[in-house]
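Every protein chain except one is present and positioned as in the full complex.
Labels run A and B following the written order; every chain starts at residue 1.
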Amino acid sequence: MEQHQALSYDVAHLIGATVLMAGFGLLYQRRLFAVLNTFAFQALALAAAAAWQARIQDAPHLYATAAIALVFKALAVPFALHWLVEKLGIHRTVETALSIGWTMIVGVALVALSILLVLPVTAGAAALTRESLALAMSVVLLGLLMMITRHNAVTQVVGFMALENGLLLAAVSAKGMPLVVEISIAFSVLVAMTLFGIFFFRIRERFDTLDLHYLETYRGDRH
Amino acid sequence: MIASGLLHNPLLWILSVPLASAGFLAVLPNWRLAAALNIVASAGTFAASLMLFVHRPEPTRLLFIDDFNIYLVVLTAFVAFTTTIFSAAYIGRETEAQRLSPLHLRFYHSMYQAFVFTMLLALTANNTGVMWVAVEAATLTTVLMVSLYRTREAIEAAWKYFILCSVGIGLALFGTTLVYLAAQPVMGDGADAMAWTLMIKRAGAFQPDLLNLAFVFVLVGYGTKVGLAPLHAWLPDAHAEGPTPISAVLSGLLLNVALYALLRFKMLIAANGHTLTPGPLMVMMGLSSLFLAAFMLYRRGDIKRLFAYSSIEHMGVITFAFGMGGPLANFAGLMHMTMHSLTKSAIFFAVGIITQNAGTKSIAGIRGLTTTHPVLGWGFVVAVLAIAGLPPMGVFMSEFLVVTSTFAREPLLAVPLIVGLLLAFGALVSRLQGMAFGDPVPGVIVHGTGSRLATIMAHLPLWAHMTLVVIAGLWLPAPLVAWFQAVAKLLG
Partner (left out) sequence: MNAAVLQLVQIVLVVALAPLVTGWVRLVKSRLNGRRGASPFQPYRDIYRLLQKEAIVAHSASWVFRAAPYVTFAAVWLAASVIPTFSTDLALAPAADLIALVALLAIARFWTALAGMDVGTAFGGIGASREMLIASLAEPAMLMVSFSLSLIAGTTAPVKIVGFVLSGGVGLDVSMGLALAAMVMVSIAENGRIPIDNPATHLELTMVHEAMVLEYSGRHLAMMEGAAMVRLTLFMALIGCLFAPWGMAQAGGGVDGILVGMGAFLARTFVLATALAVFETAIAKMRVFRYADFLGGALLLGLLATIFLYVSEAV
């Protein structure tokens, strides 16, 4: 039993750390497609984390969260963004407000900060929860950092989704927390909306209007 | 079962009416009918909310009504109702001007009801998770409405609003999770550890350090949505670019809802008793919002932005009041929430018509309103003076209470508060002068079009709100006072 607990703890810790590393990977990348691939990897790791938590907490509903993370975030969203970037001819390199080296250093400082913040205040909680929480908070802060230091709309959205991955990591590791599935669905809707947002935003820039009537007149269908 | 529940529980009516109308309005092609139905549905919701006074339902796992949220529910339902009346007049003229197509309007009406639903759900949810989902959904619905005009500015505003508020509610969710973790060892796994009514009873046993950390996240998270100073960037844009009825509900209601969420968490902290006091943080954020907004007011050229900044200012004052805490300051905060809600939506009603008449949102293009449109112009003057804090209006009352309670406890803090309020007052009055009393711009066509009914519908909500605000300034009914006091005690 002891052995089993130690193992479930180690695996959860390892998956959580993988999510965090992917967060650093996002900050490190300079090319948009590499960012998307890294994000897909992070979502994959999140799905694994959720599935593992479902197993060790014996909470089947978390499998749904894992499935959403896998299908929607690891596959659908990266593909959609890939498509958008190609379709709309968005600039393929990441524009940075802060150099990559500095971003990484700030990132490490944020990780240290979240560990310093979370560990003392969670003295009563289970070890697994504490660590996951520290990891999750680091992922959240890294996502925030990415949103702040990267200009492009696509990278901002990716930063937001990375932040959200951290939130879901925290939610799945909080033992017995209800509504996790609903929350992940709510987030998915949000992200889907964002994608539409980018799409329309870019269309607007190209045709100088989002009004679809304009496109119709352009085709000569109206008037 | 459900049917009998509906009959006996006004709460279910309050939520199901807007939700059902949102669905129905989405498929209704005739926009005039939709606008009328929008009014009817909101009136129904408001009536149902009044029923709460007669029959208060027992709290369930999902929904509850207590002293605190009942008045916000009623207020929300009321302002949502008056706004639909104004909205009917407003969109009629927008459609004449061909700025909105019927498809847009269908979308608009449906989203309006959905938005009201999410706000009411957030107010009545007895579960931190449900409340969060509701606030998130409120963000979504309003983003769609802010971008309704599809202009470059509107889309940029919507994008900014979306990104900032998404991050904000993301952080709020993290805070929510932390609160759950603080509650879970005491309350056990599952929904009990997220229910307000259950948590508040045993909050004393929660882990205080965890609550502290959670509150920081909640404050930053929901604080973004309240529009507190360093996190306010989305607010002026979103208010300025959307349709004016939406600006009215954003300013008058949504900010309140976000603040309500924040206060619920503060109540939990207060009930715990071992945490750091959240007061200083809120006081700081409140004061910085007040100052930032007061200075920004002087430099605005856009009338809707001007009043958006004024909302930041007032949210700052309210947050400051709740941060001070204590029965008197909390009382003042609650009252200010109500007064601001009524007055600010009234101002946006006026601004909506003014901008339609003038054909511009630029303050420089709006002059001599009292001469060209006396009813509207004087209504606008009264409303702006009220929001600026001139006696005898309700806003003055509540601001006065905030200042005196601060003087009594922290005289040093009262000084910046008064300076900030005076700065804002000066800015608003100087802007008002030109708009209300200057010489009218020659050549601007005065719209006399539209039926008499439409004109009444455009002006009625404004005057109704202002009447309430003036009355509240002169005389508050005793039951209302007792009730505010009870809530103020709950807030700690």
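In this text, contacts are C-beta pairs under 8 Å (C-beta built on N, C-alpha and C of every residue); 3 or more make two chains touch, one makes a residue touch a chain.
Quantities reported herein were computed from a predicted structural model and do not represent experimental measurements.
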| item | value |
| --- | --- |
| Touching partners, among the displayed chains, of the absent chain | A |
| Selected from A:11, A:71 or A:193 as touching the chain missing from the view | A:11 |
| Full-complex contact with the absent chain, from A:22, A:74, A:94 or A:134 | A:134 |
| Touching the absent chain when the full complex is considered, from A:56, A:71, A:98 or A:115 | A:115 |
| Chain A residues that touch the omitted chain in the full complex | 6-7, 10-11, 13-14, 17, 21, 24, 28, 100-101, 104-105, 107-108, 111-112, 115, 119, 127, 130-131, 134 |
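We adopt the following convention: only the chains that are shown with their structure count from here on.
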| item | value |
| --- | --- |
| Distance from the mean Cα position of chain B to that of chain A, given in whole angstrom | 31 |
| Residue numbers on chain B that touch chain A, as the complex places them | 101, 127, 129-130, 132-133, 136-137, 140, 143, 150, 152, 155, 158-159, 162-163, 166-167, 170-171, 173-174, 177-178, 180-181, 184-185, 188-191, 193-194, 207, 209-210, 212-213 |
| Residues on chain A engaged by chain B in the complex (per definition of touch) | 117-118, 120-125, 129, 133, 136-137, 140, 144, 147, 153, 156, 160, 163-164, 166-167, 170-171, 174-179, 182-183, 186, 189-190, 193-194, 197, 200-201, 204, 209-211, 213 |
